[in-house]
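Got a structure here, written out as structure tokens. Questions coming.
Excluded from the complex is one protein chain; the other protein chains are retained at their positions.
Should a chain be cited, it is by its letter among A and B, assigned in written order, with residues numbered from 1 in that chain.
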Amino acid sequence: MFVRIFLLSLFFLISVTPLSAATLADYTFEDAQKAADFRNVIEEMRCLVCQNESLAGSNAELAVDLRNEIFDMMTAGQDKDDVIQFMVARYGDFVLYDPPMKPSTYPLWFGPLFLLLIGAVLLIRALRKKSVAQETELSDNEQQRLDTLLKQPSDSKDAKK
Amino acid sequence: MIPEIGHYALILALSLAIIQAIVPLAGSYTNTHSWMALSRPLVWGQLLFLTLSTAVLANAFLANDFSVIYVAQHGNTKLPDLYKISAVWGAHEGSLLLWAFLLAAWSAAIALFSRNLPLPVVARVLSVMGMISIGFLLFLLLTSNPFDRTFPVPFEGRELNPMLQDPGLAIHPPLLYMGYVGFSVAFAFSIAALLGGKLDASWARWSRPWTTVAWVFLTVGIALGSWWAYYELGWGGWWFWDPVENASLMPWLIGTALMHSLAVTEKRGAFKSWTVLLALFAFSLSLLGTFLVRSGVLTSVHSFASDPERGVFILAFLLIAIGGSLLLYAWRAPYISGGGRFDLISRETFLLGNNLLLSVLAGLILLGTLAPLIYDAMEWGKISVGFPWFNKMFVLLTPFLALLMGVGSISRWKHTDASFLVKQLKVAFIISMVFGLLTLLPMFSGGNLMVGLGMGLAMWVVTSHLVNVKERLKHKAGFNGFLRDLSGGGRSYYGMILAHMGVAMFIVGVTMVSNYGIEQDIRMSPGDTADIAGYEFKFEGVSEFPGPNYNAHRGRFLISKDGKQIAILLPEKRTYFVQTRPMTEAGIDWGLTRDLYVSLGESLGGGDWSMRLYYKPYIRWIWIAAIFMGLGGLLAISDRRYRTARKRASSTSTLAAGSSTPAAAESHS
Partner (left out) sequence: MSRYLRFLVPLAIFAVIAAFLFKGLDENYNPRAIPSPLIGKPVPEFSLPLLEQPDTQITNKDLLGKVYLLNVWATWCVSCRAEHETLVQLGRMNKVDIYGLNWKDDRVAAQAWLRQLGNPYAANIFDKKGRTAIDLGVYGAPETFLVDAQGIIRYKHAGPVSPDLIRDKILPMVAELKKKG
């Protein structure tokens, strides 16, 4: 455990590397679409030094360097995908806030839909039972309870046995 | 000596909590009246000692007693008094103390407002509250004592994190914690009901107002946090999908599902086992959030000084609290009766649909938040899950929630004719479709489908509820009938309408600001102007400005529209004396239909500065929506039903056997 605390504190030290005047103001593009792409791509990438900030938001020197690099790439005609490829080749998928779609991320991308599907199936099954139950004969106990419910809709409670 | 009094008070509170957890519960089984009756005085005693303890810590901050480590770490002589108070809950130890204090406060509220509940129920509920309290007090005393001393005594404190030196954030944690801790009441009621085997409509009726109050606090607390992030972080964003934000949103979503499910259980006796499960989950997720924030398992902006040892303790606590309650659930839930029957098309069905969607949303946040951890543990590679993923998932699922809202609230219990729904909602549907399509016209969004969807849905929520109100008032005499309804038993209904209008406002705010927000990073020299969305921002330069415990660079901007000056904005960049990191204070001209927002970047030399200028249309609606939801919740709990319910409950205070025995259980759920 000590090791980890130590490491974390070291990372903190690393982040205190010299800051340079960081501003996005100096990145200008002729093409408005390119400018928007640039903005998007650096917002959707994680700064590797202060990992809670995006590349767009970080003032860490590495972030500034990477922004410059990406700016150069994009002004040289490369597009968003080229930039993503460039970054992933060096830092891995970790750098992407938007996880790529690939077999290992299927659980992430389809998990929620799978969850919804299971829930929907269970829901429909429960609803079927509920609506079919009405057609079956009620036990005395149930009939009594139903009566209570119908009589006092706002104060319904289970009937005593 | 004084800090030790705070420490002893904690130990005394723990002792009382232990008695509270055991004696009244035992009394409820042995039917020993005196043991059960002990629960209330014990709760008051706990509140007394925890108030004392909190007051002692606040006093230590106000008195600059740096011999207390926690005060030395987060206090400072130059800190304004307001922030000396908020520093009490500004970091790990003190915020846990706040948790424990609020838990005692909620327990006391139960003791106070439960005069008409059957004593065994009160005894069990308060015992469960006592058990939770034991967990938190042990955590405080064993791993995170805020009263620990240090020697030699430092001359000056290291000061509160500058990010937290803000009036908004001073009250954000108490509100949020009121929500988290508030869900412990619904949790305790559920556990008590599972223990006692009496899970019926009256259980739902008792739990309902408590859940709603907690939900109101959580709603407002989250909104306040979002608002704070907006003006303090300098990025113009209002939600970042940070793990800590996610930790608060999960209980909110489940809490919302719980409120709706409780309505069904109260009115129709249905979904009981599901409602209990939601009550258990709402509080479990609050606890889980605490774990995630404080254990260092996830990287987050807000993370408290994380410490794996504390992580181990909280995990053990989670295992006992959540694991134990789910075990109890697995044991008892099979004997819960199914309750009333209903048709495929009925309000019950739509509310179940709402529950499903809200639960899936909470589940996907949990998945996204834990995914980096899961992927690492499974050795599937290291990934980050950020806002693009969450946004996509939410945009995919939430529209169905809005659709269901309109249909569900107008449906009848048990059975609704499809033809009735069609007849009622036809007009609302057509209006919404047309409205949504209109926004796609070139002069509006020019084919932006997200705008069409958002505006159409907002219109749908509004119109379908208008139809709903009209239908309700049909049989009441006009406006006077409305007033009578409002003063009588209709408040929970109008509360629902109000809260749902909040949802519509929220949809409008989010749609507008995410599609029409403009941001510009720009370098400006004094005298420069920039034009955004027809507003002219004139930069007049930056001057130095001393604060009580910081130095600020303050920029001055004149904002004008059509040549007429409308505002002066003074964004700041502050450097705090002790914690030297720079902080931004955005300059904002707010309005109902748009915010103009300036955030100071860096000095580029020669009087030049980099800045971010934003135009944020309708962003206020997002937070106003939360106020609507909160007011809706408050209106709902002021309903006459809950006042009379208390009286009525006392007359039926015998412990109904209900469906507590396996033999009686003929579950249809």
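Please note the rule applied: a contact is a pair of C-beta atoms (placed from the backbone, for glycine too) under 8 Å apart; a residue touches a chain by one contact, two chains touch by 3 or more.
Quick caveat: nothing in here was measured; it's all calculated off a predicted structure.
Visitor: Using the contact definition given at the top, list the shown chains touched by the missing chain.
Guide: The omitted chain makes contact with A, B across the full complex.
Visitor: Could you tell me which of B:Ile110, B:Leu253 or B:Ala333 touches the chain that is not displayed?
Guide: Of these options, the touching residue for the absent chain is B:Ala333.
Visitor: Given the contact definition stated above, which residue among B:Ala377, B:Ala418 or B:Leu592 touches the chain not shown here?
Guide: B:Ala377
Visitor: Touching the hidden chain in the full complex, which residues of chain A are there? Just list them.
Guide: So the residues of chain A touching the unseen chain are 1, 3-4, 7-8, 10-11, 13-18, 48-49, 51, 61-62, 65-66, 69, 88-92, 94.
Visitor: Provide the residue numbers of chain B that touch the chain removed from this figure.
Guide: Residues in contact with the chain left out: 273, 277, 280-281, 284, 288, 291, 295-299, 308, 311-312, 315, 318-319, 322-323, 326-327, 329-330, 333-334, 366, 370, 372-374, 376-377, 381-382, 667.
Here is the rule we go by: only the chains that are shown with their structure count from here on.
Visitor: Show which residues of chain A lie in contact with chain B when the two form their complex.
Guide: For this pair, the touching residues of chain A are 1, 4-5, 8, 21-27, 44, 46, 51-52, 54, 57, 59, 92-99, 104-105, 108-109, 111-112, 115-116, 119-120, 123, 126-131, 133-134, 139, 141-142, 145-146, 149, 153-158, 160-161.
Visitor: For the complex, give me every residue of chain B touching chain A.
Guide: Its residues touching chain A are 200-202, 235, 242, 266-270, 296, 299-301, 306-309, 337-338, 340-344, 348-349, 352-353, 356-357, 359-360, 363-364, 367-368, 371, 375, 380-389, 393, 397, 413, 521-523, 601-605, 610-612, 641, 648, 656-659, 664, 666, 668-669.
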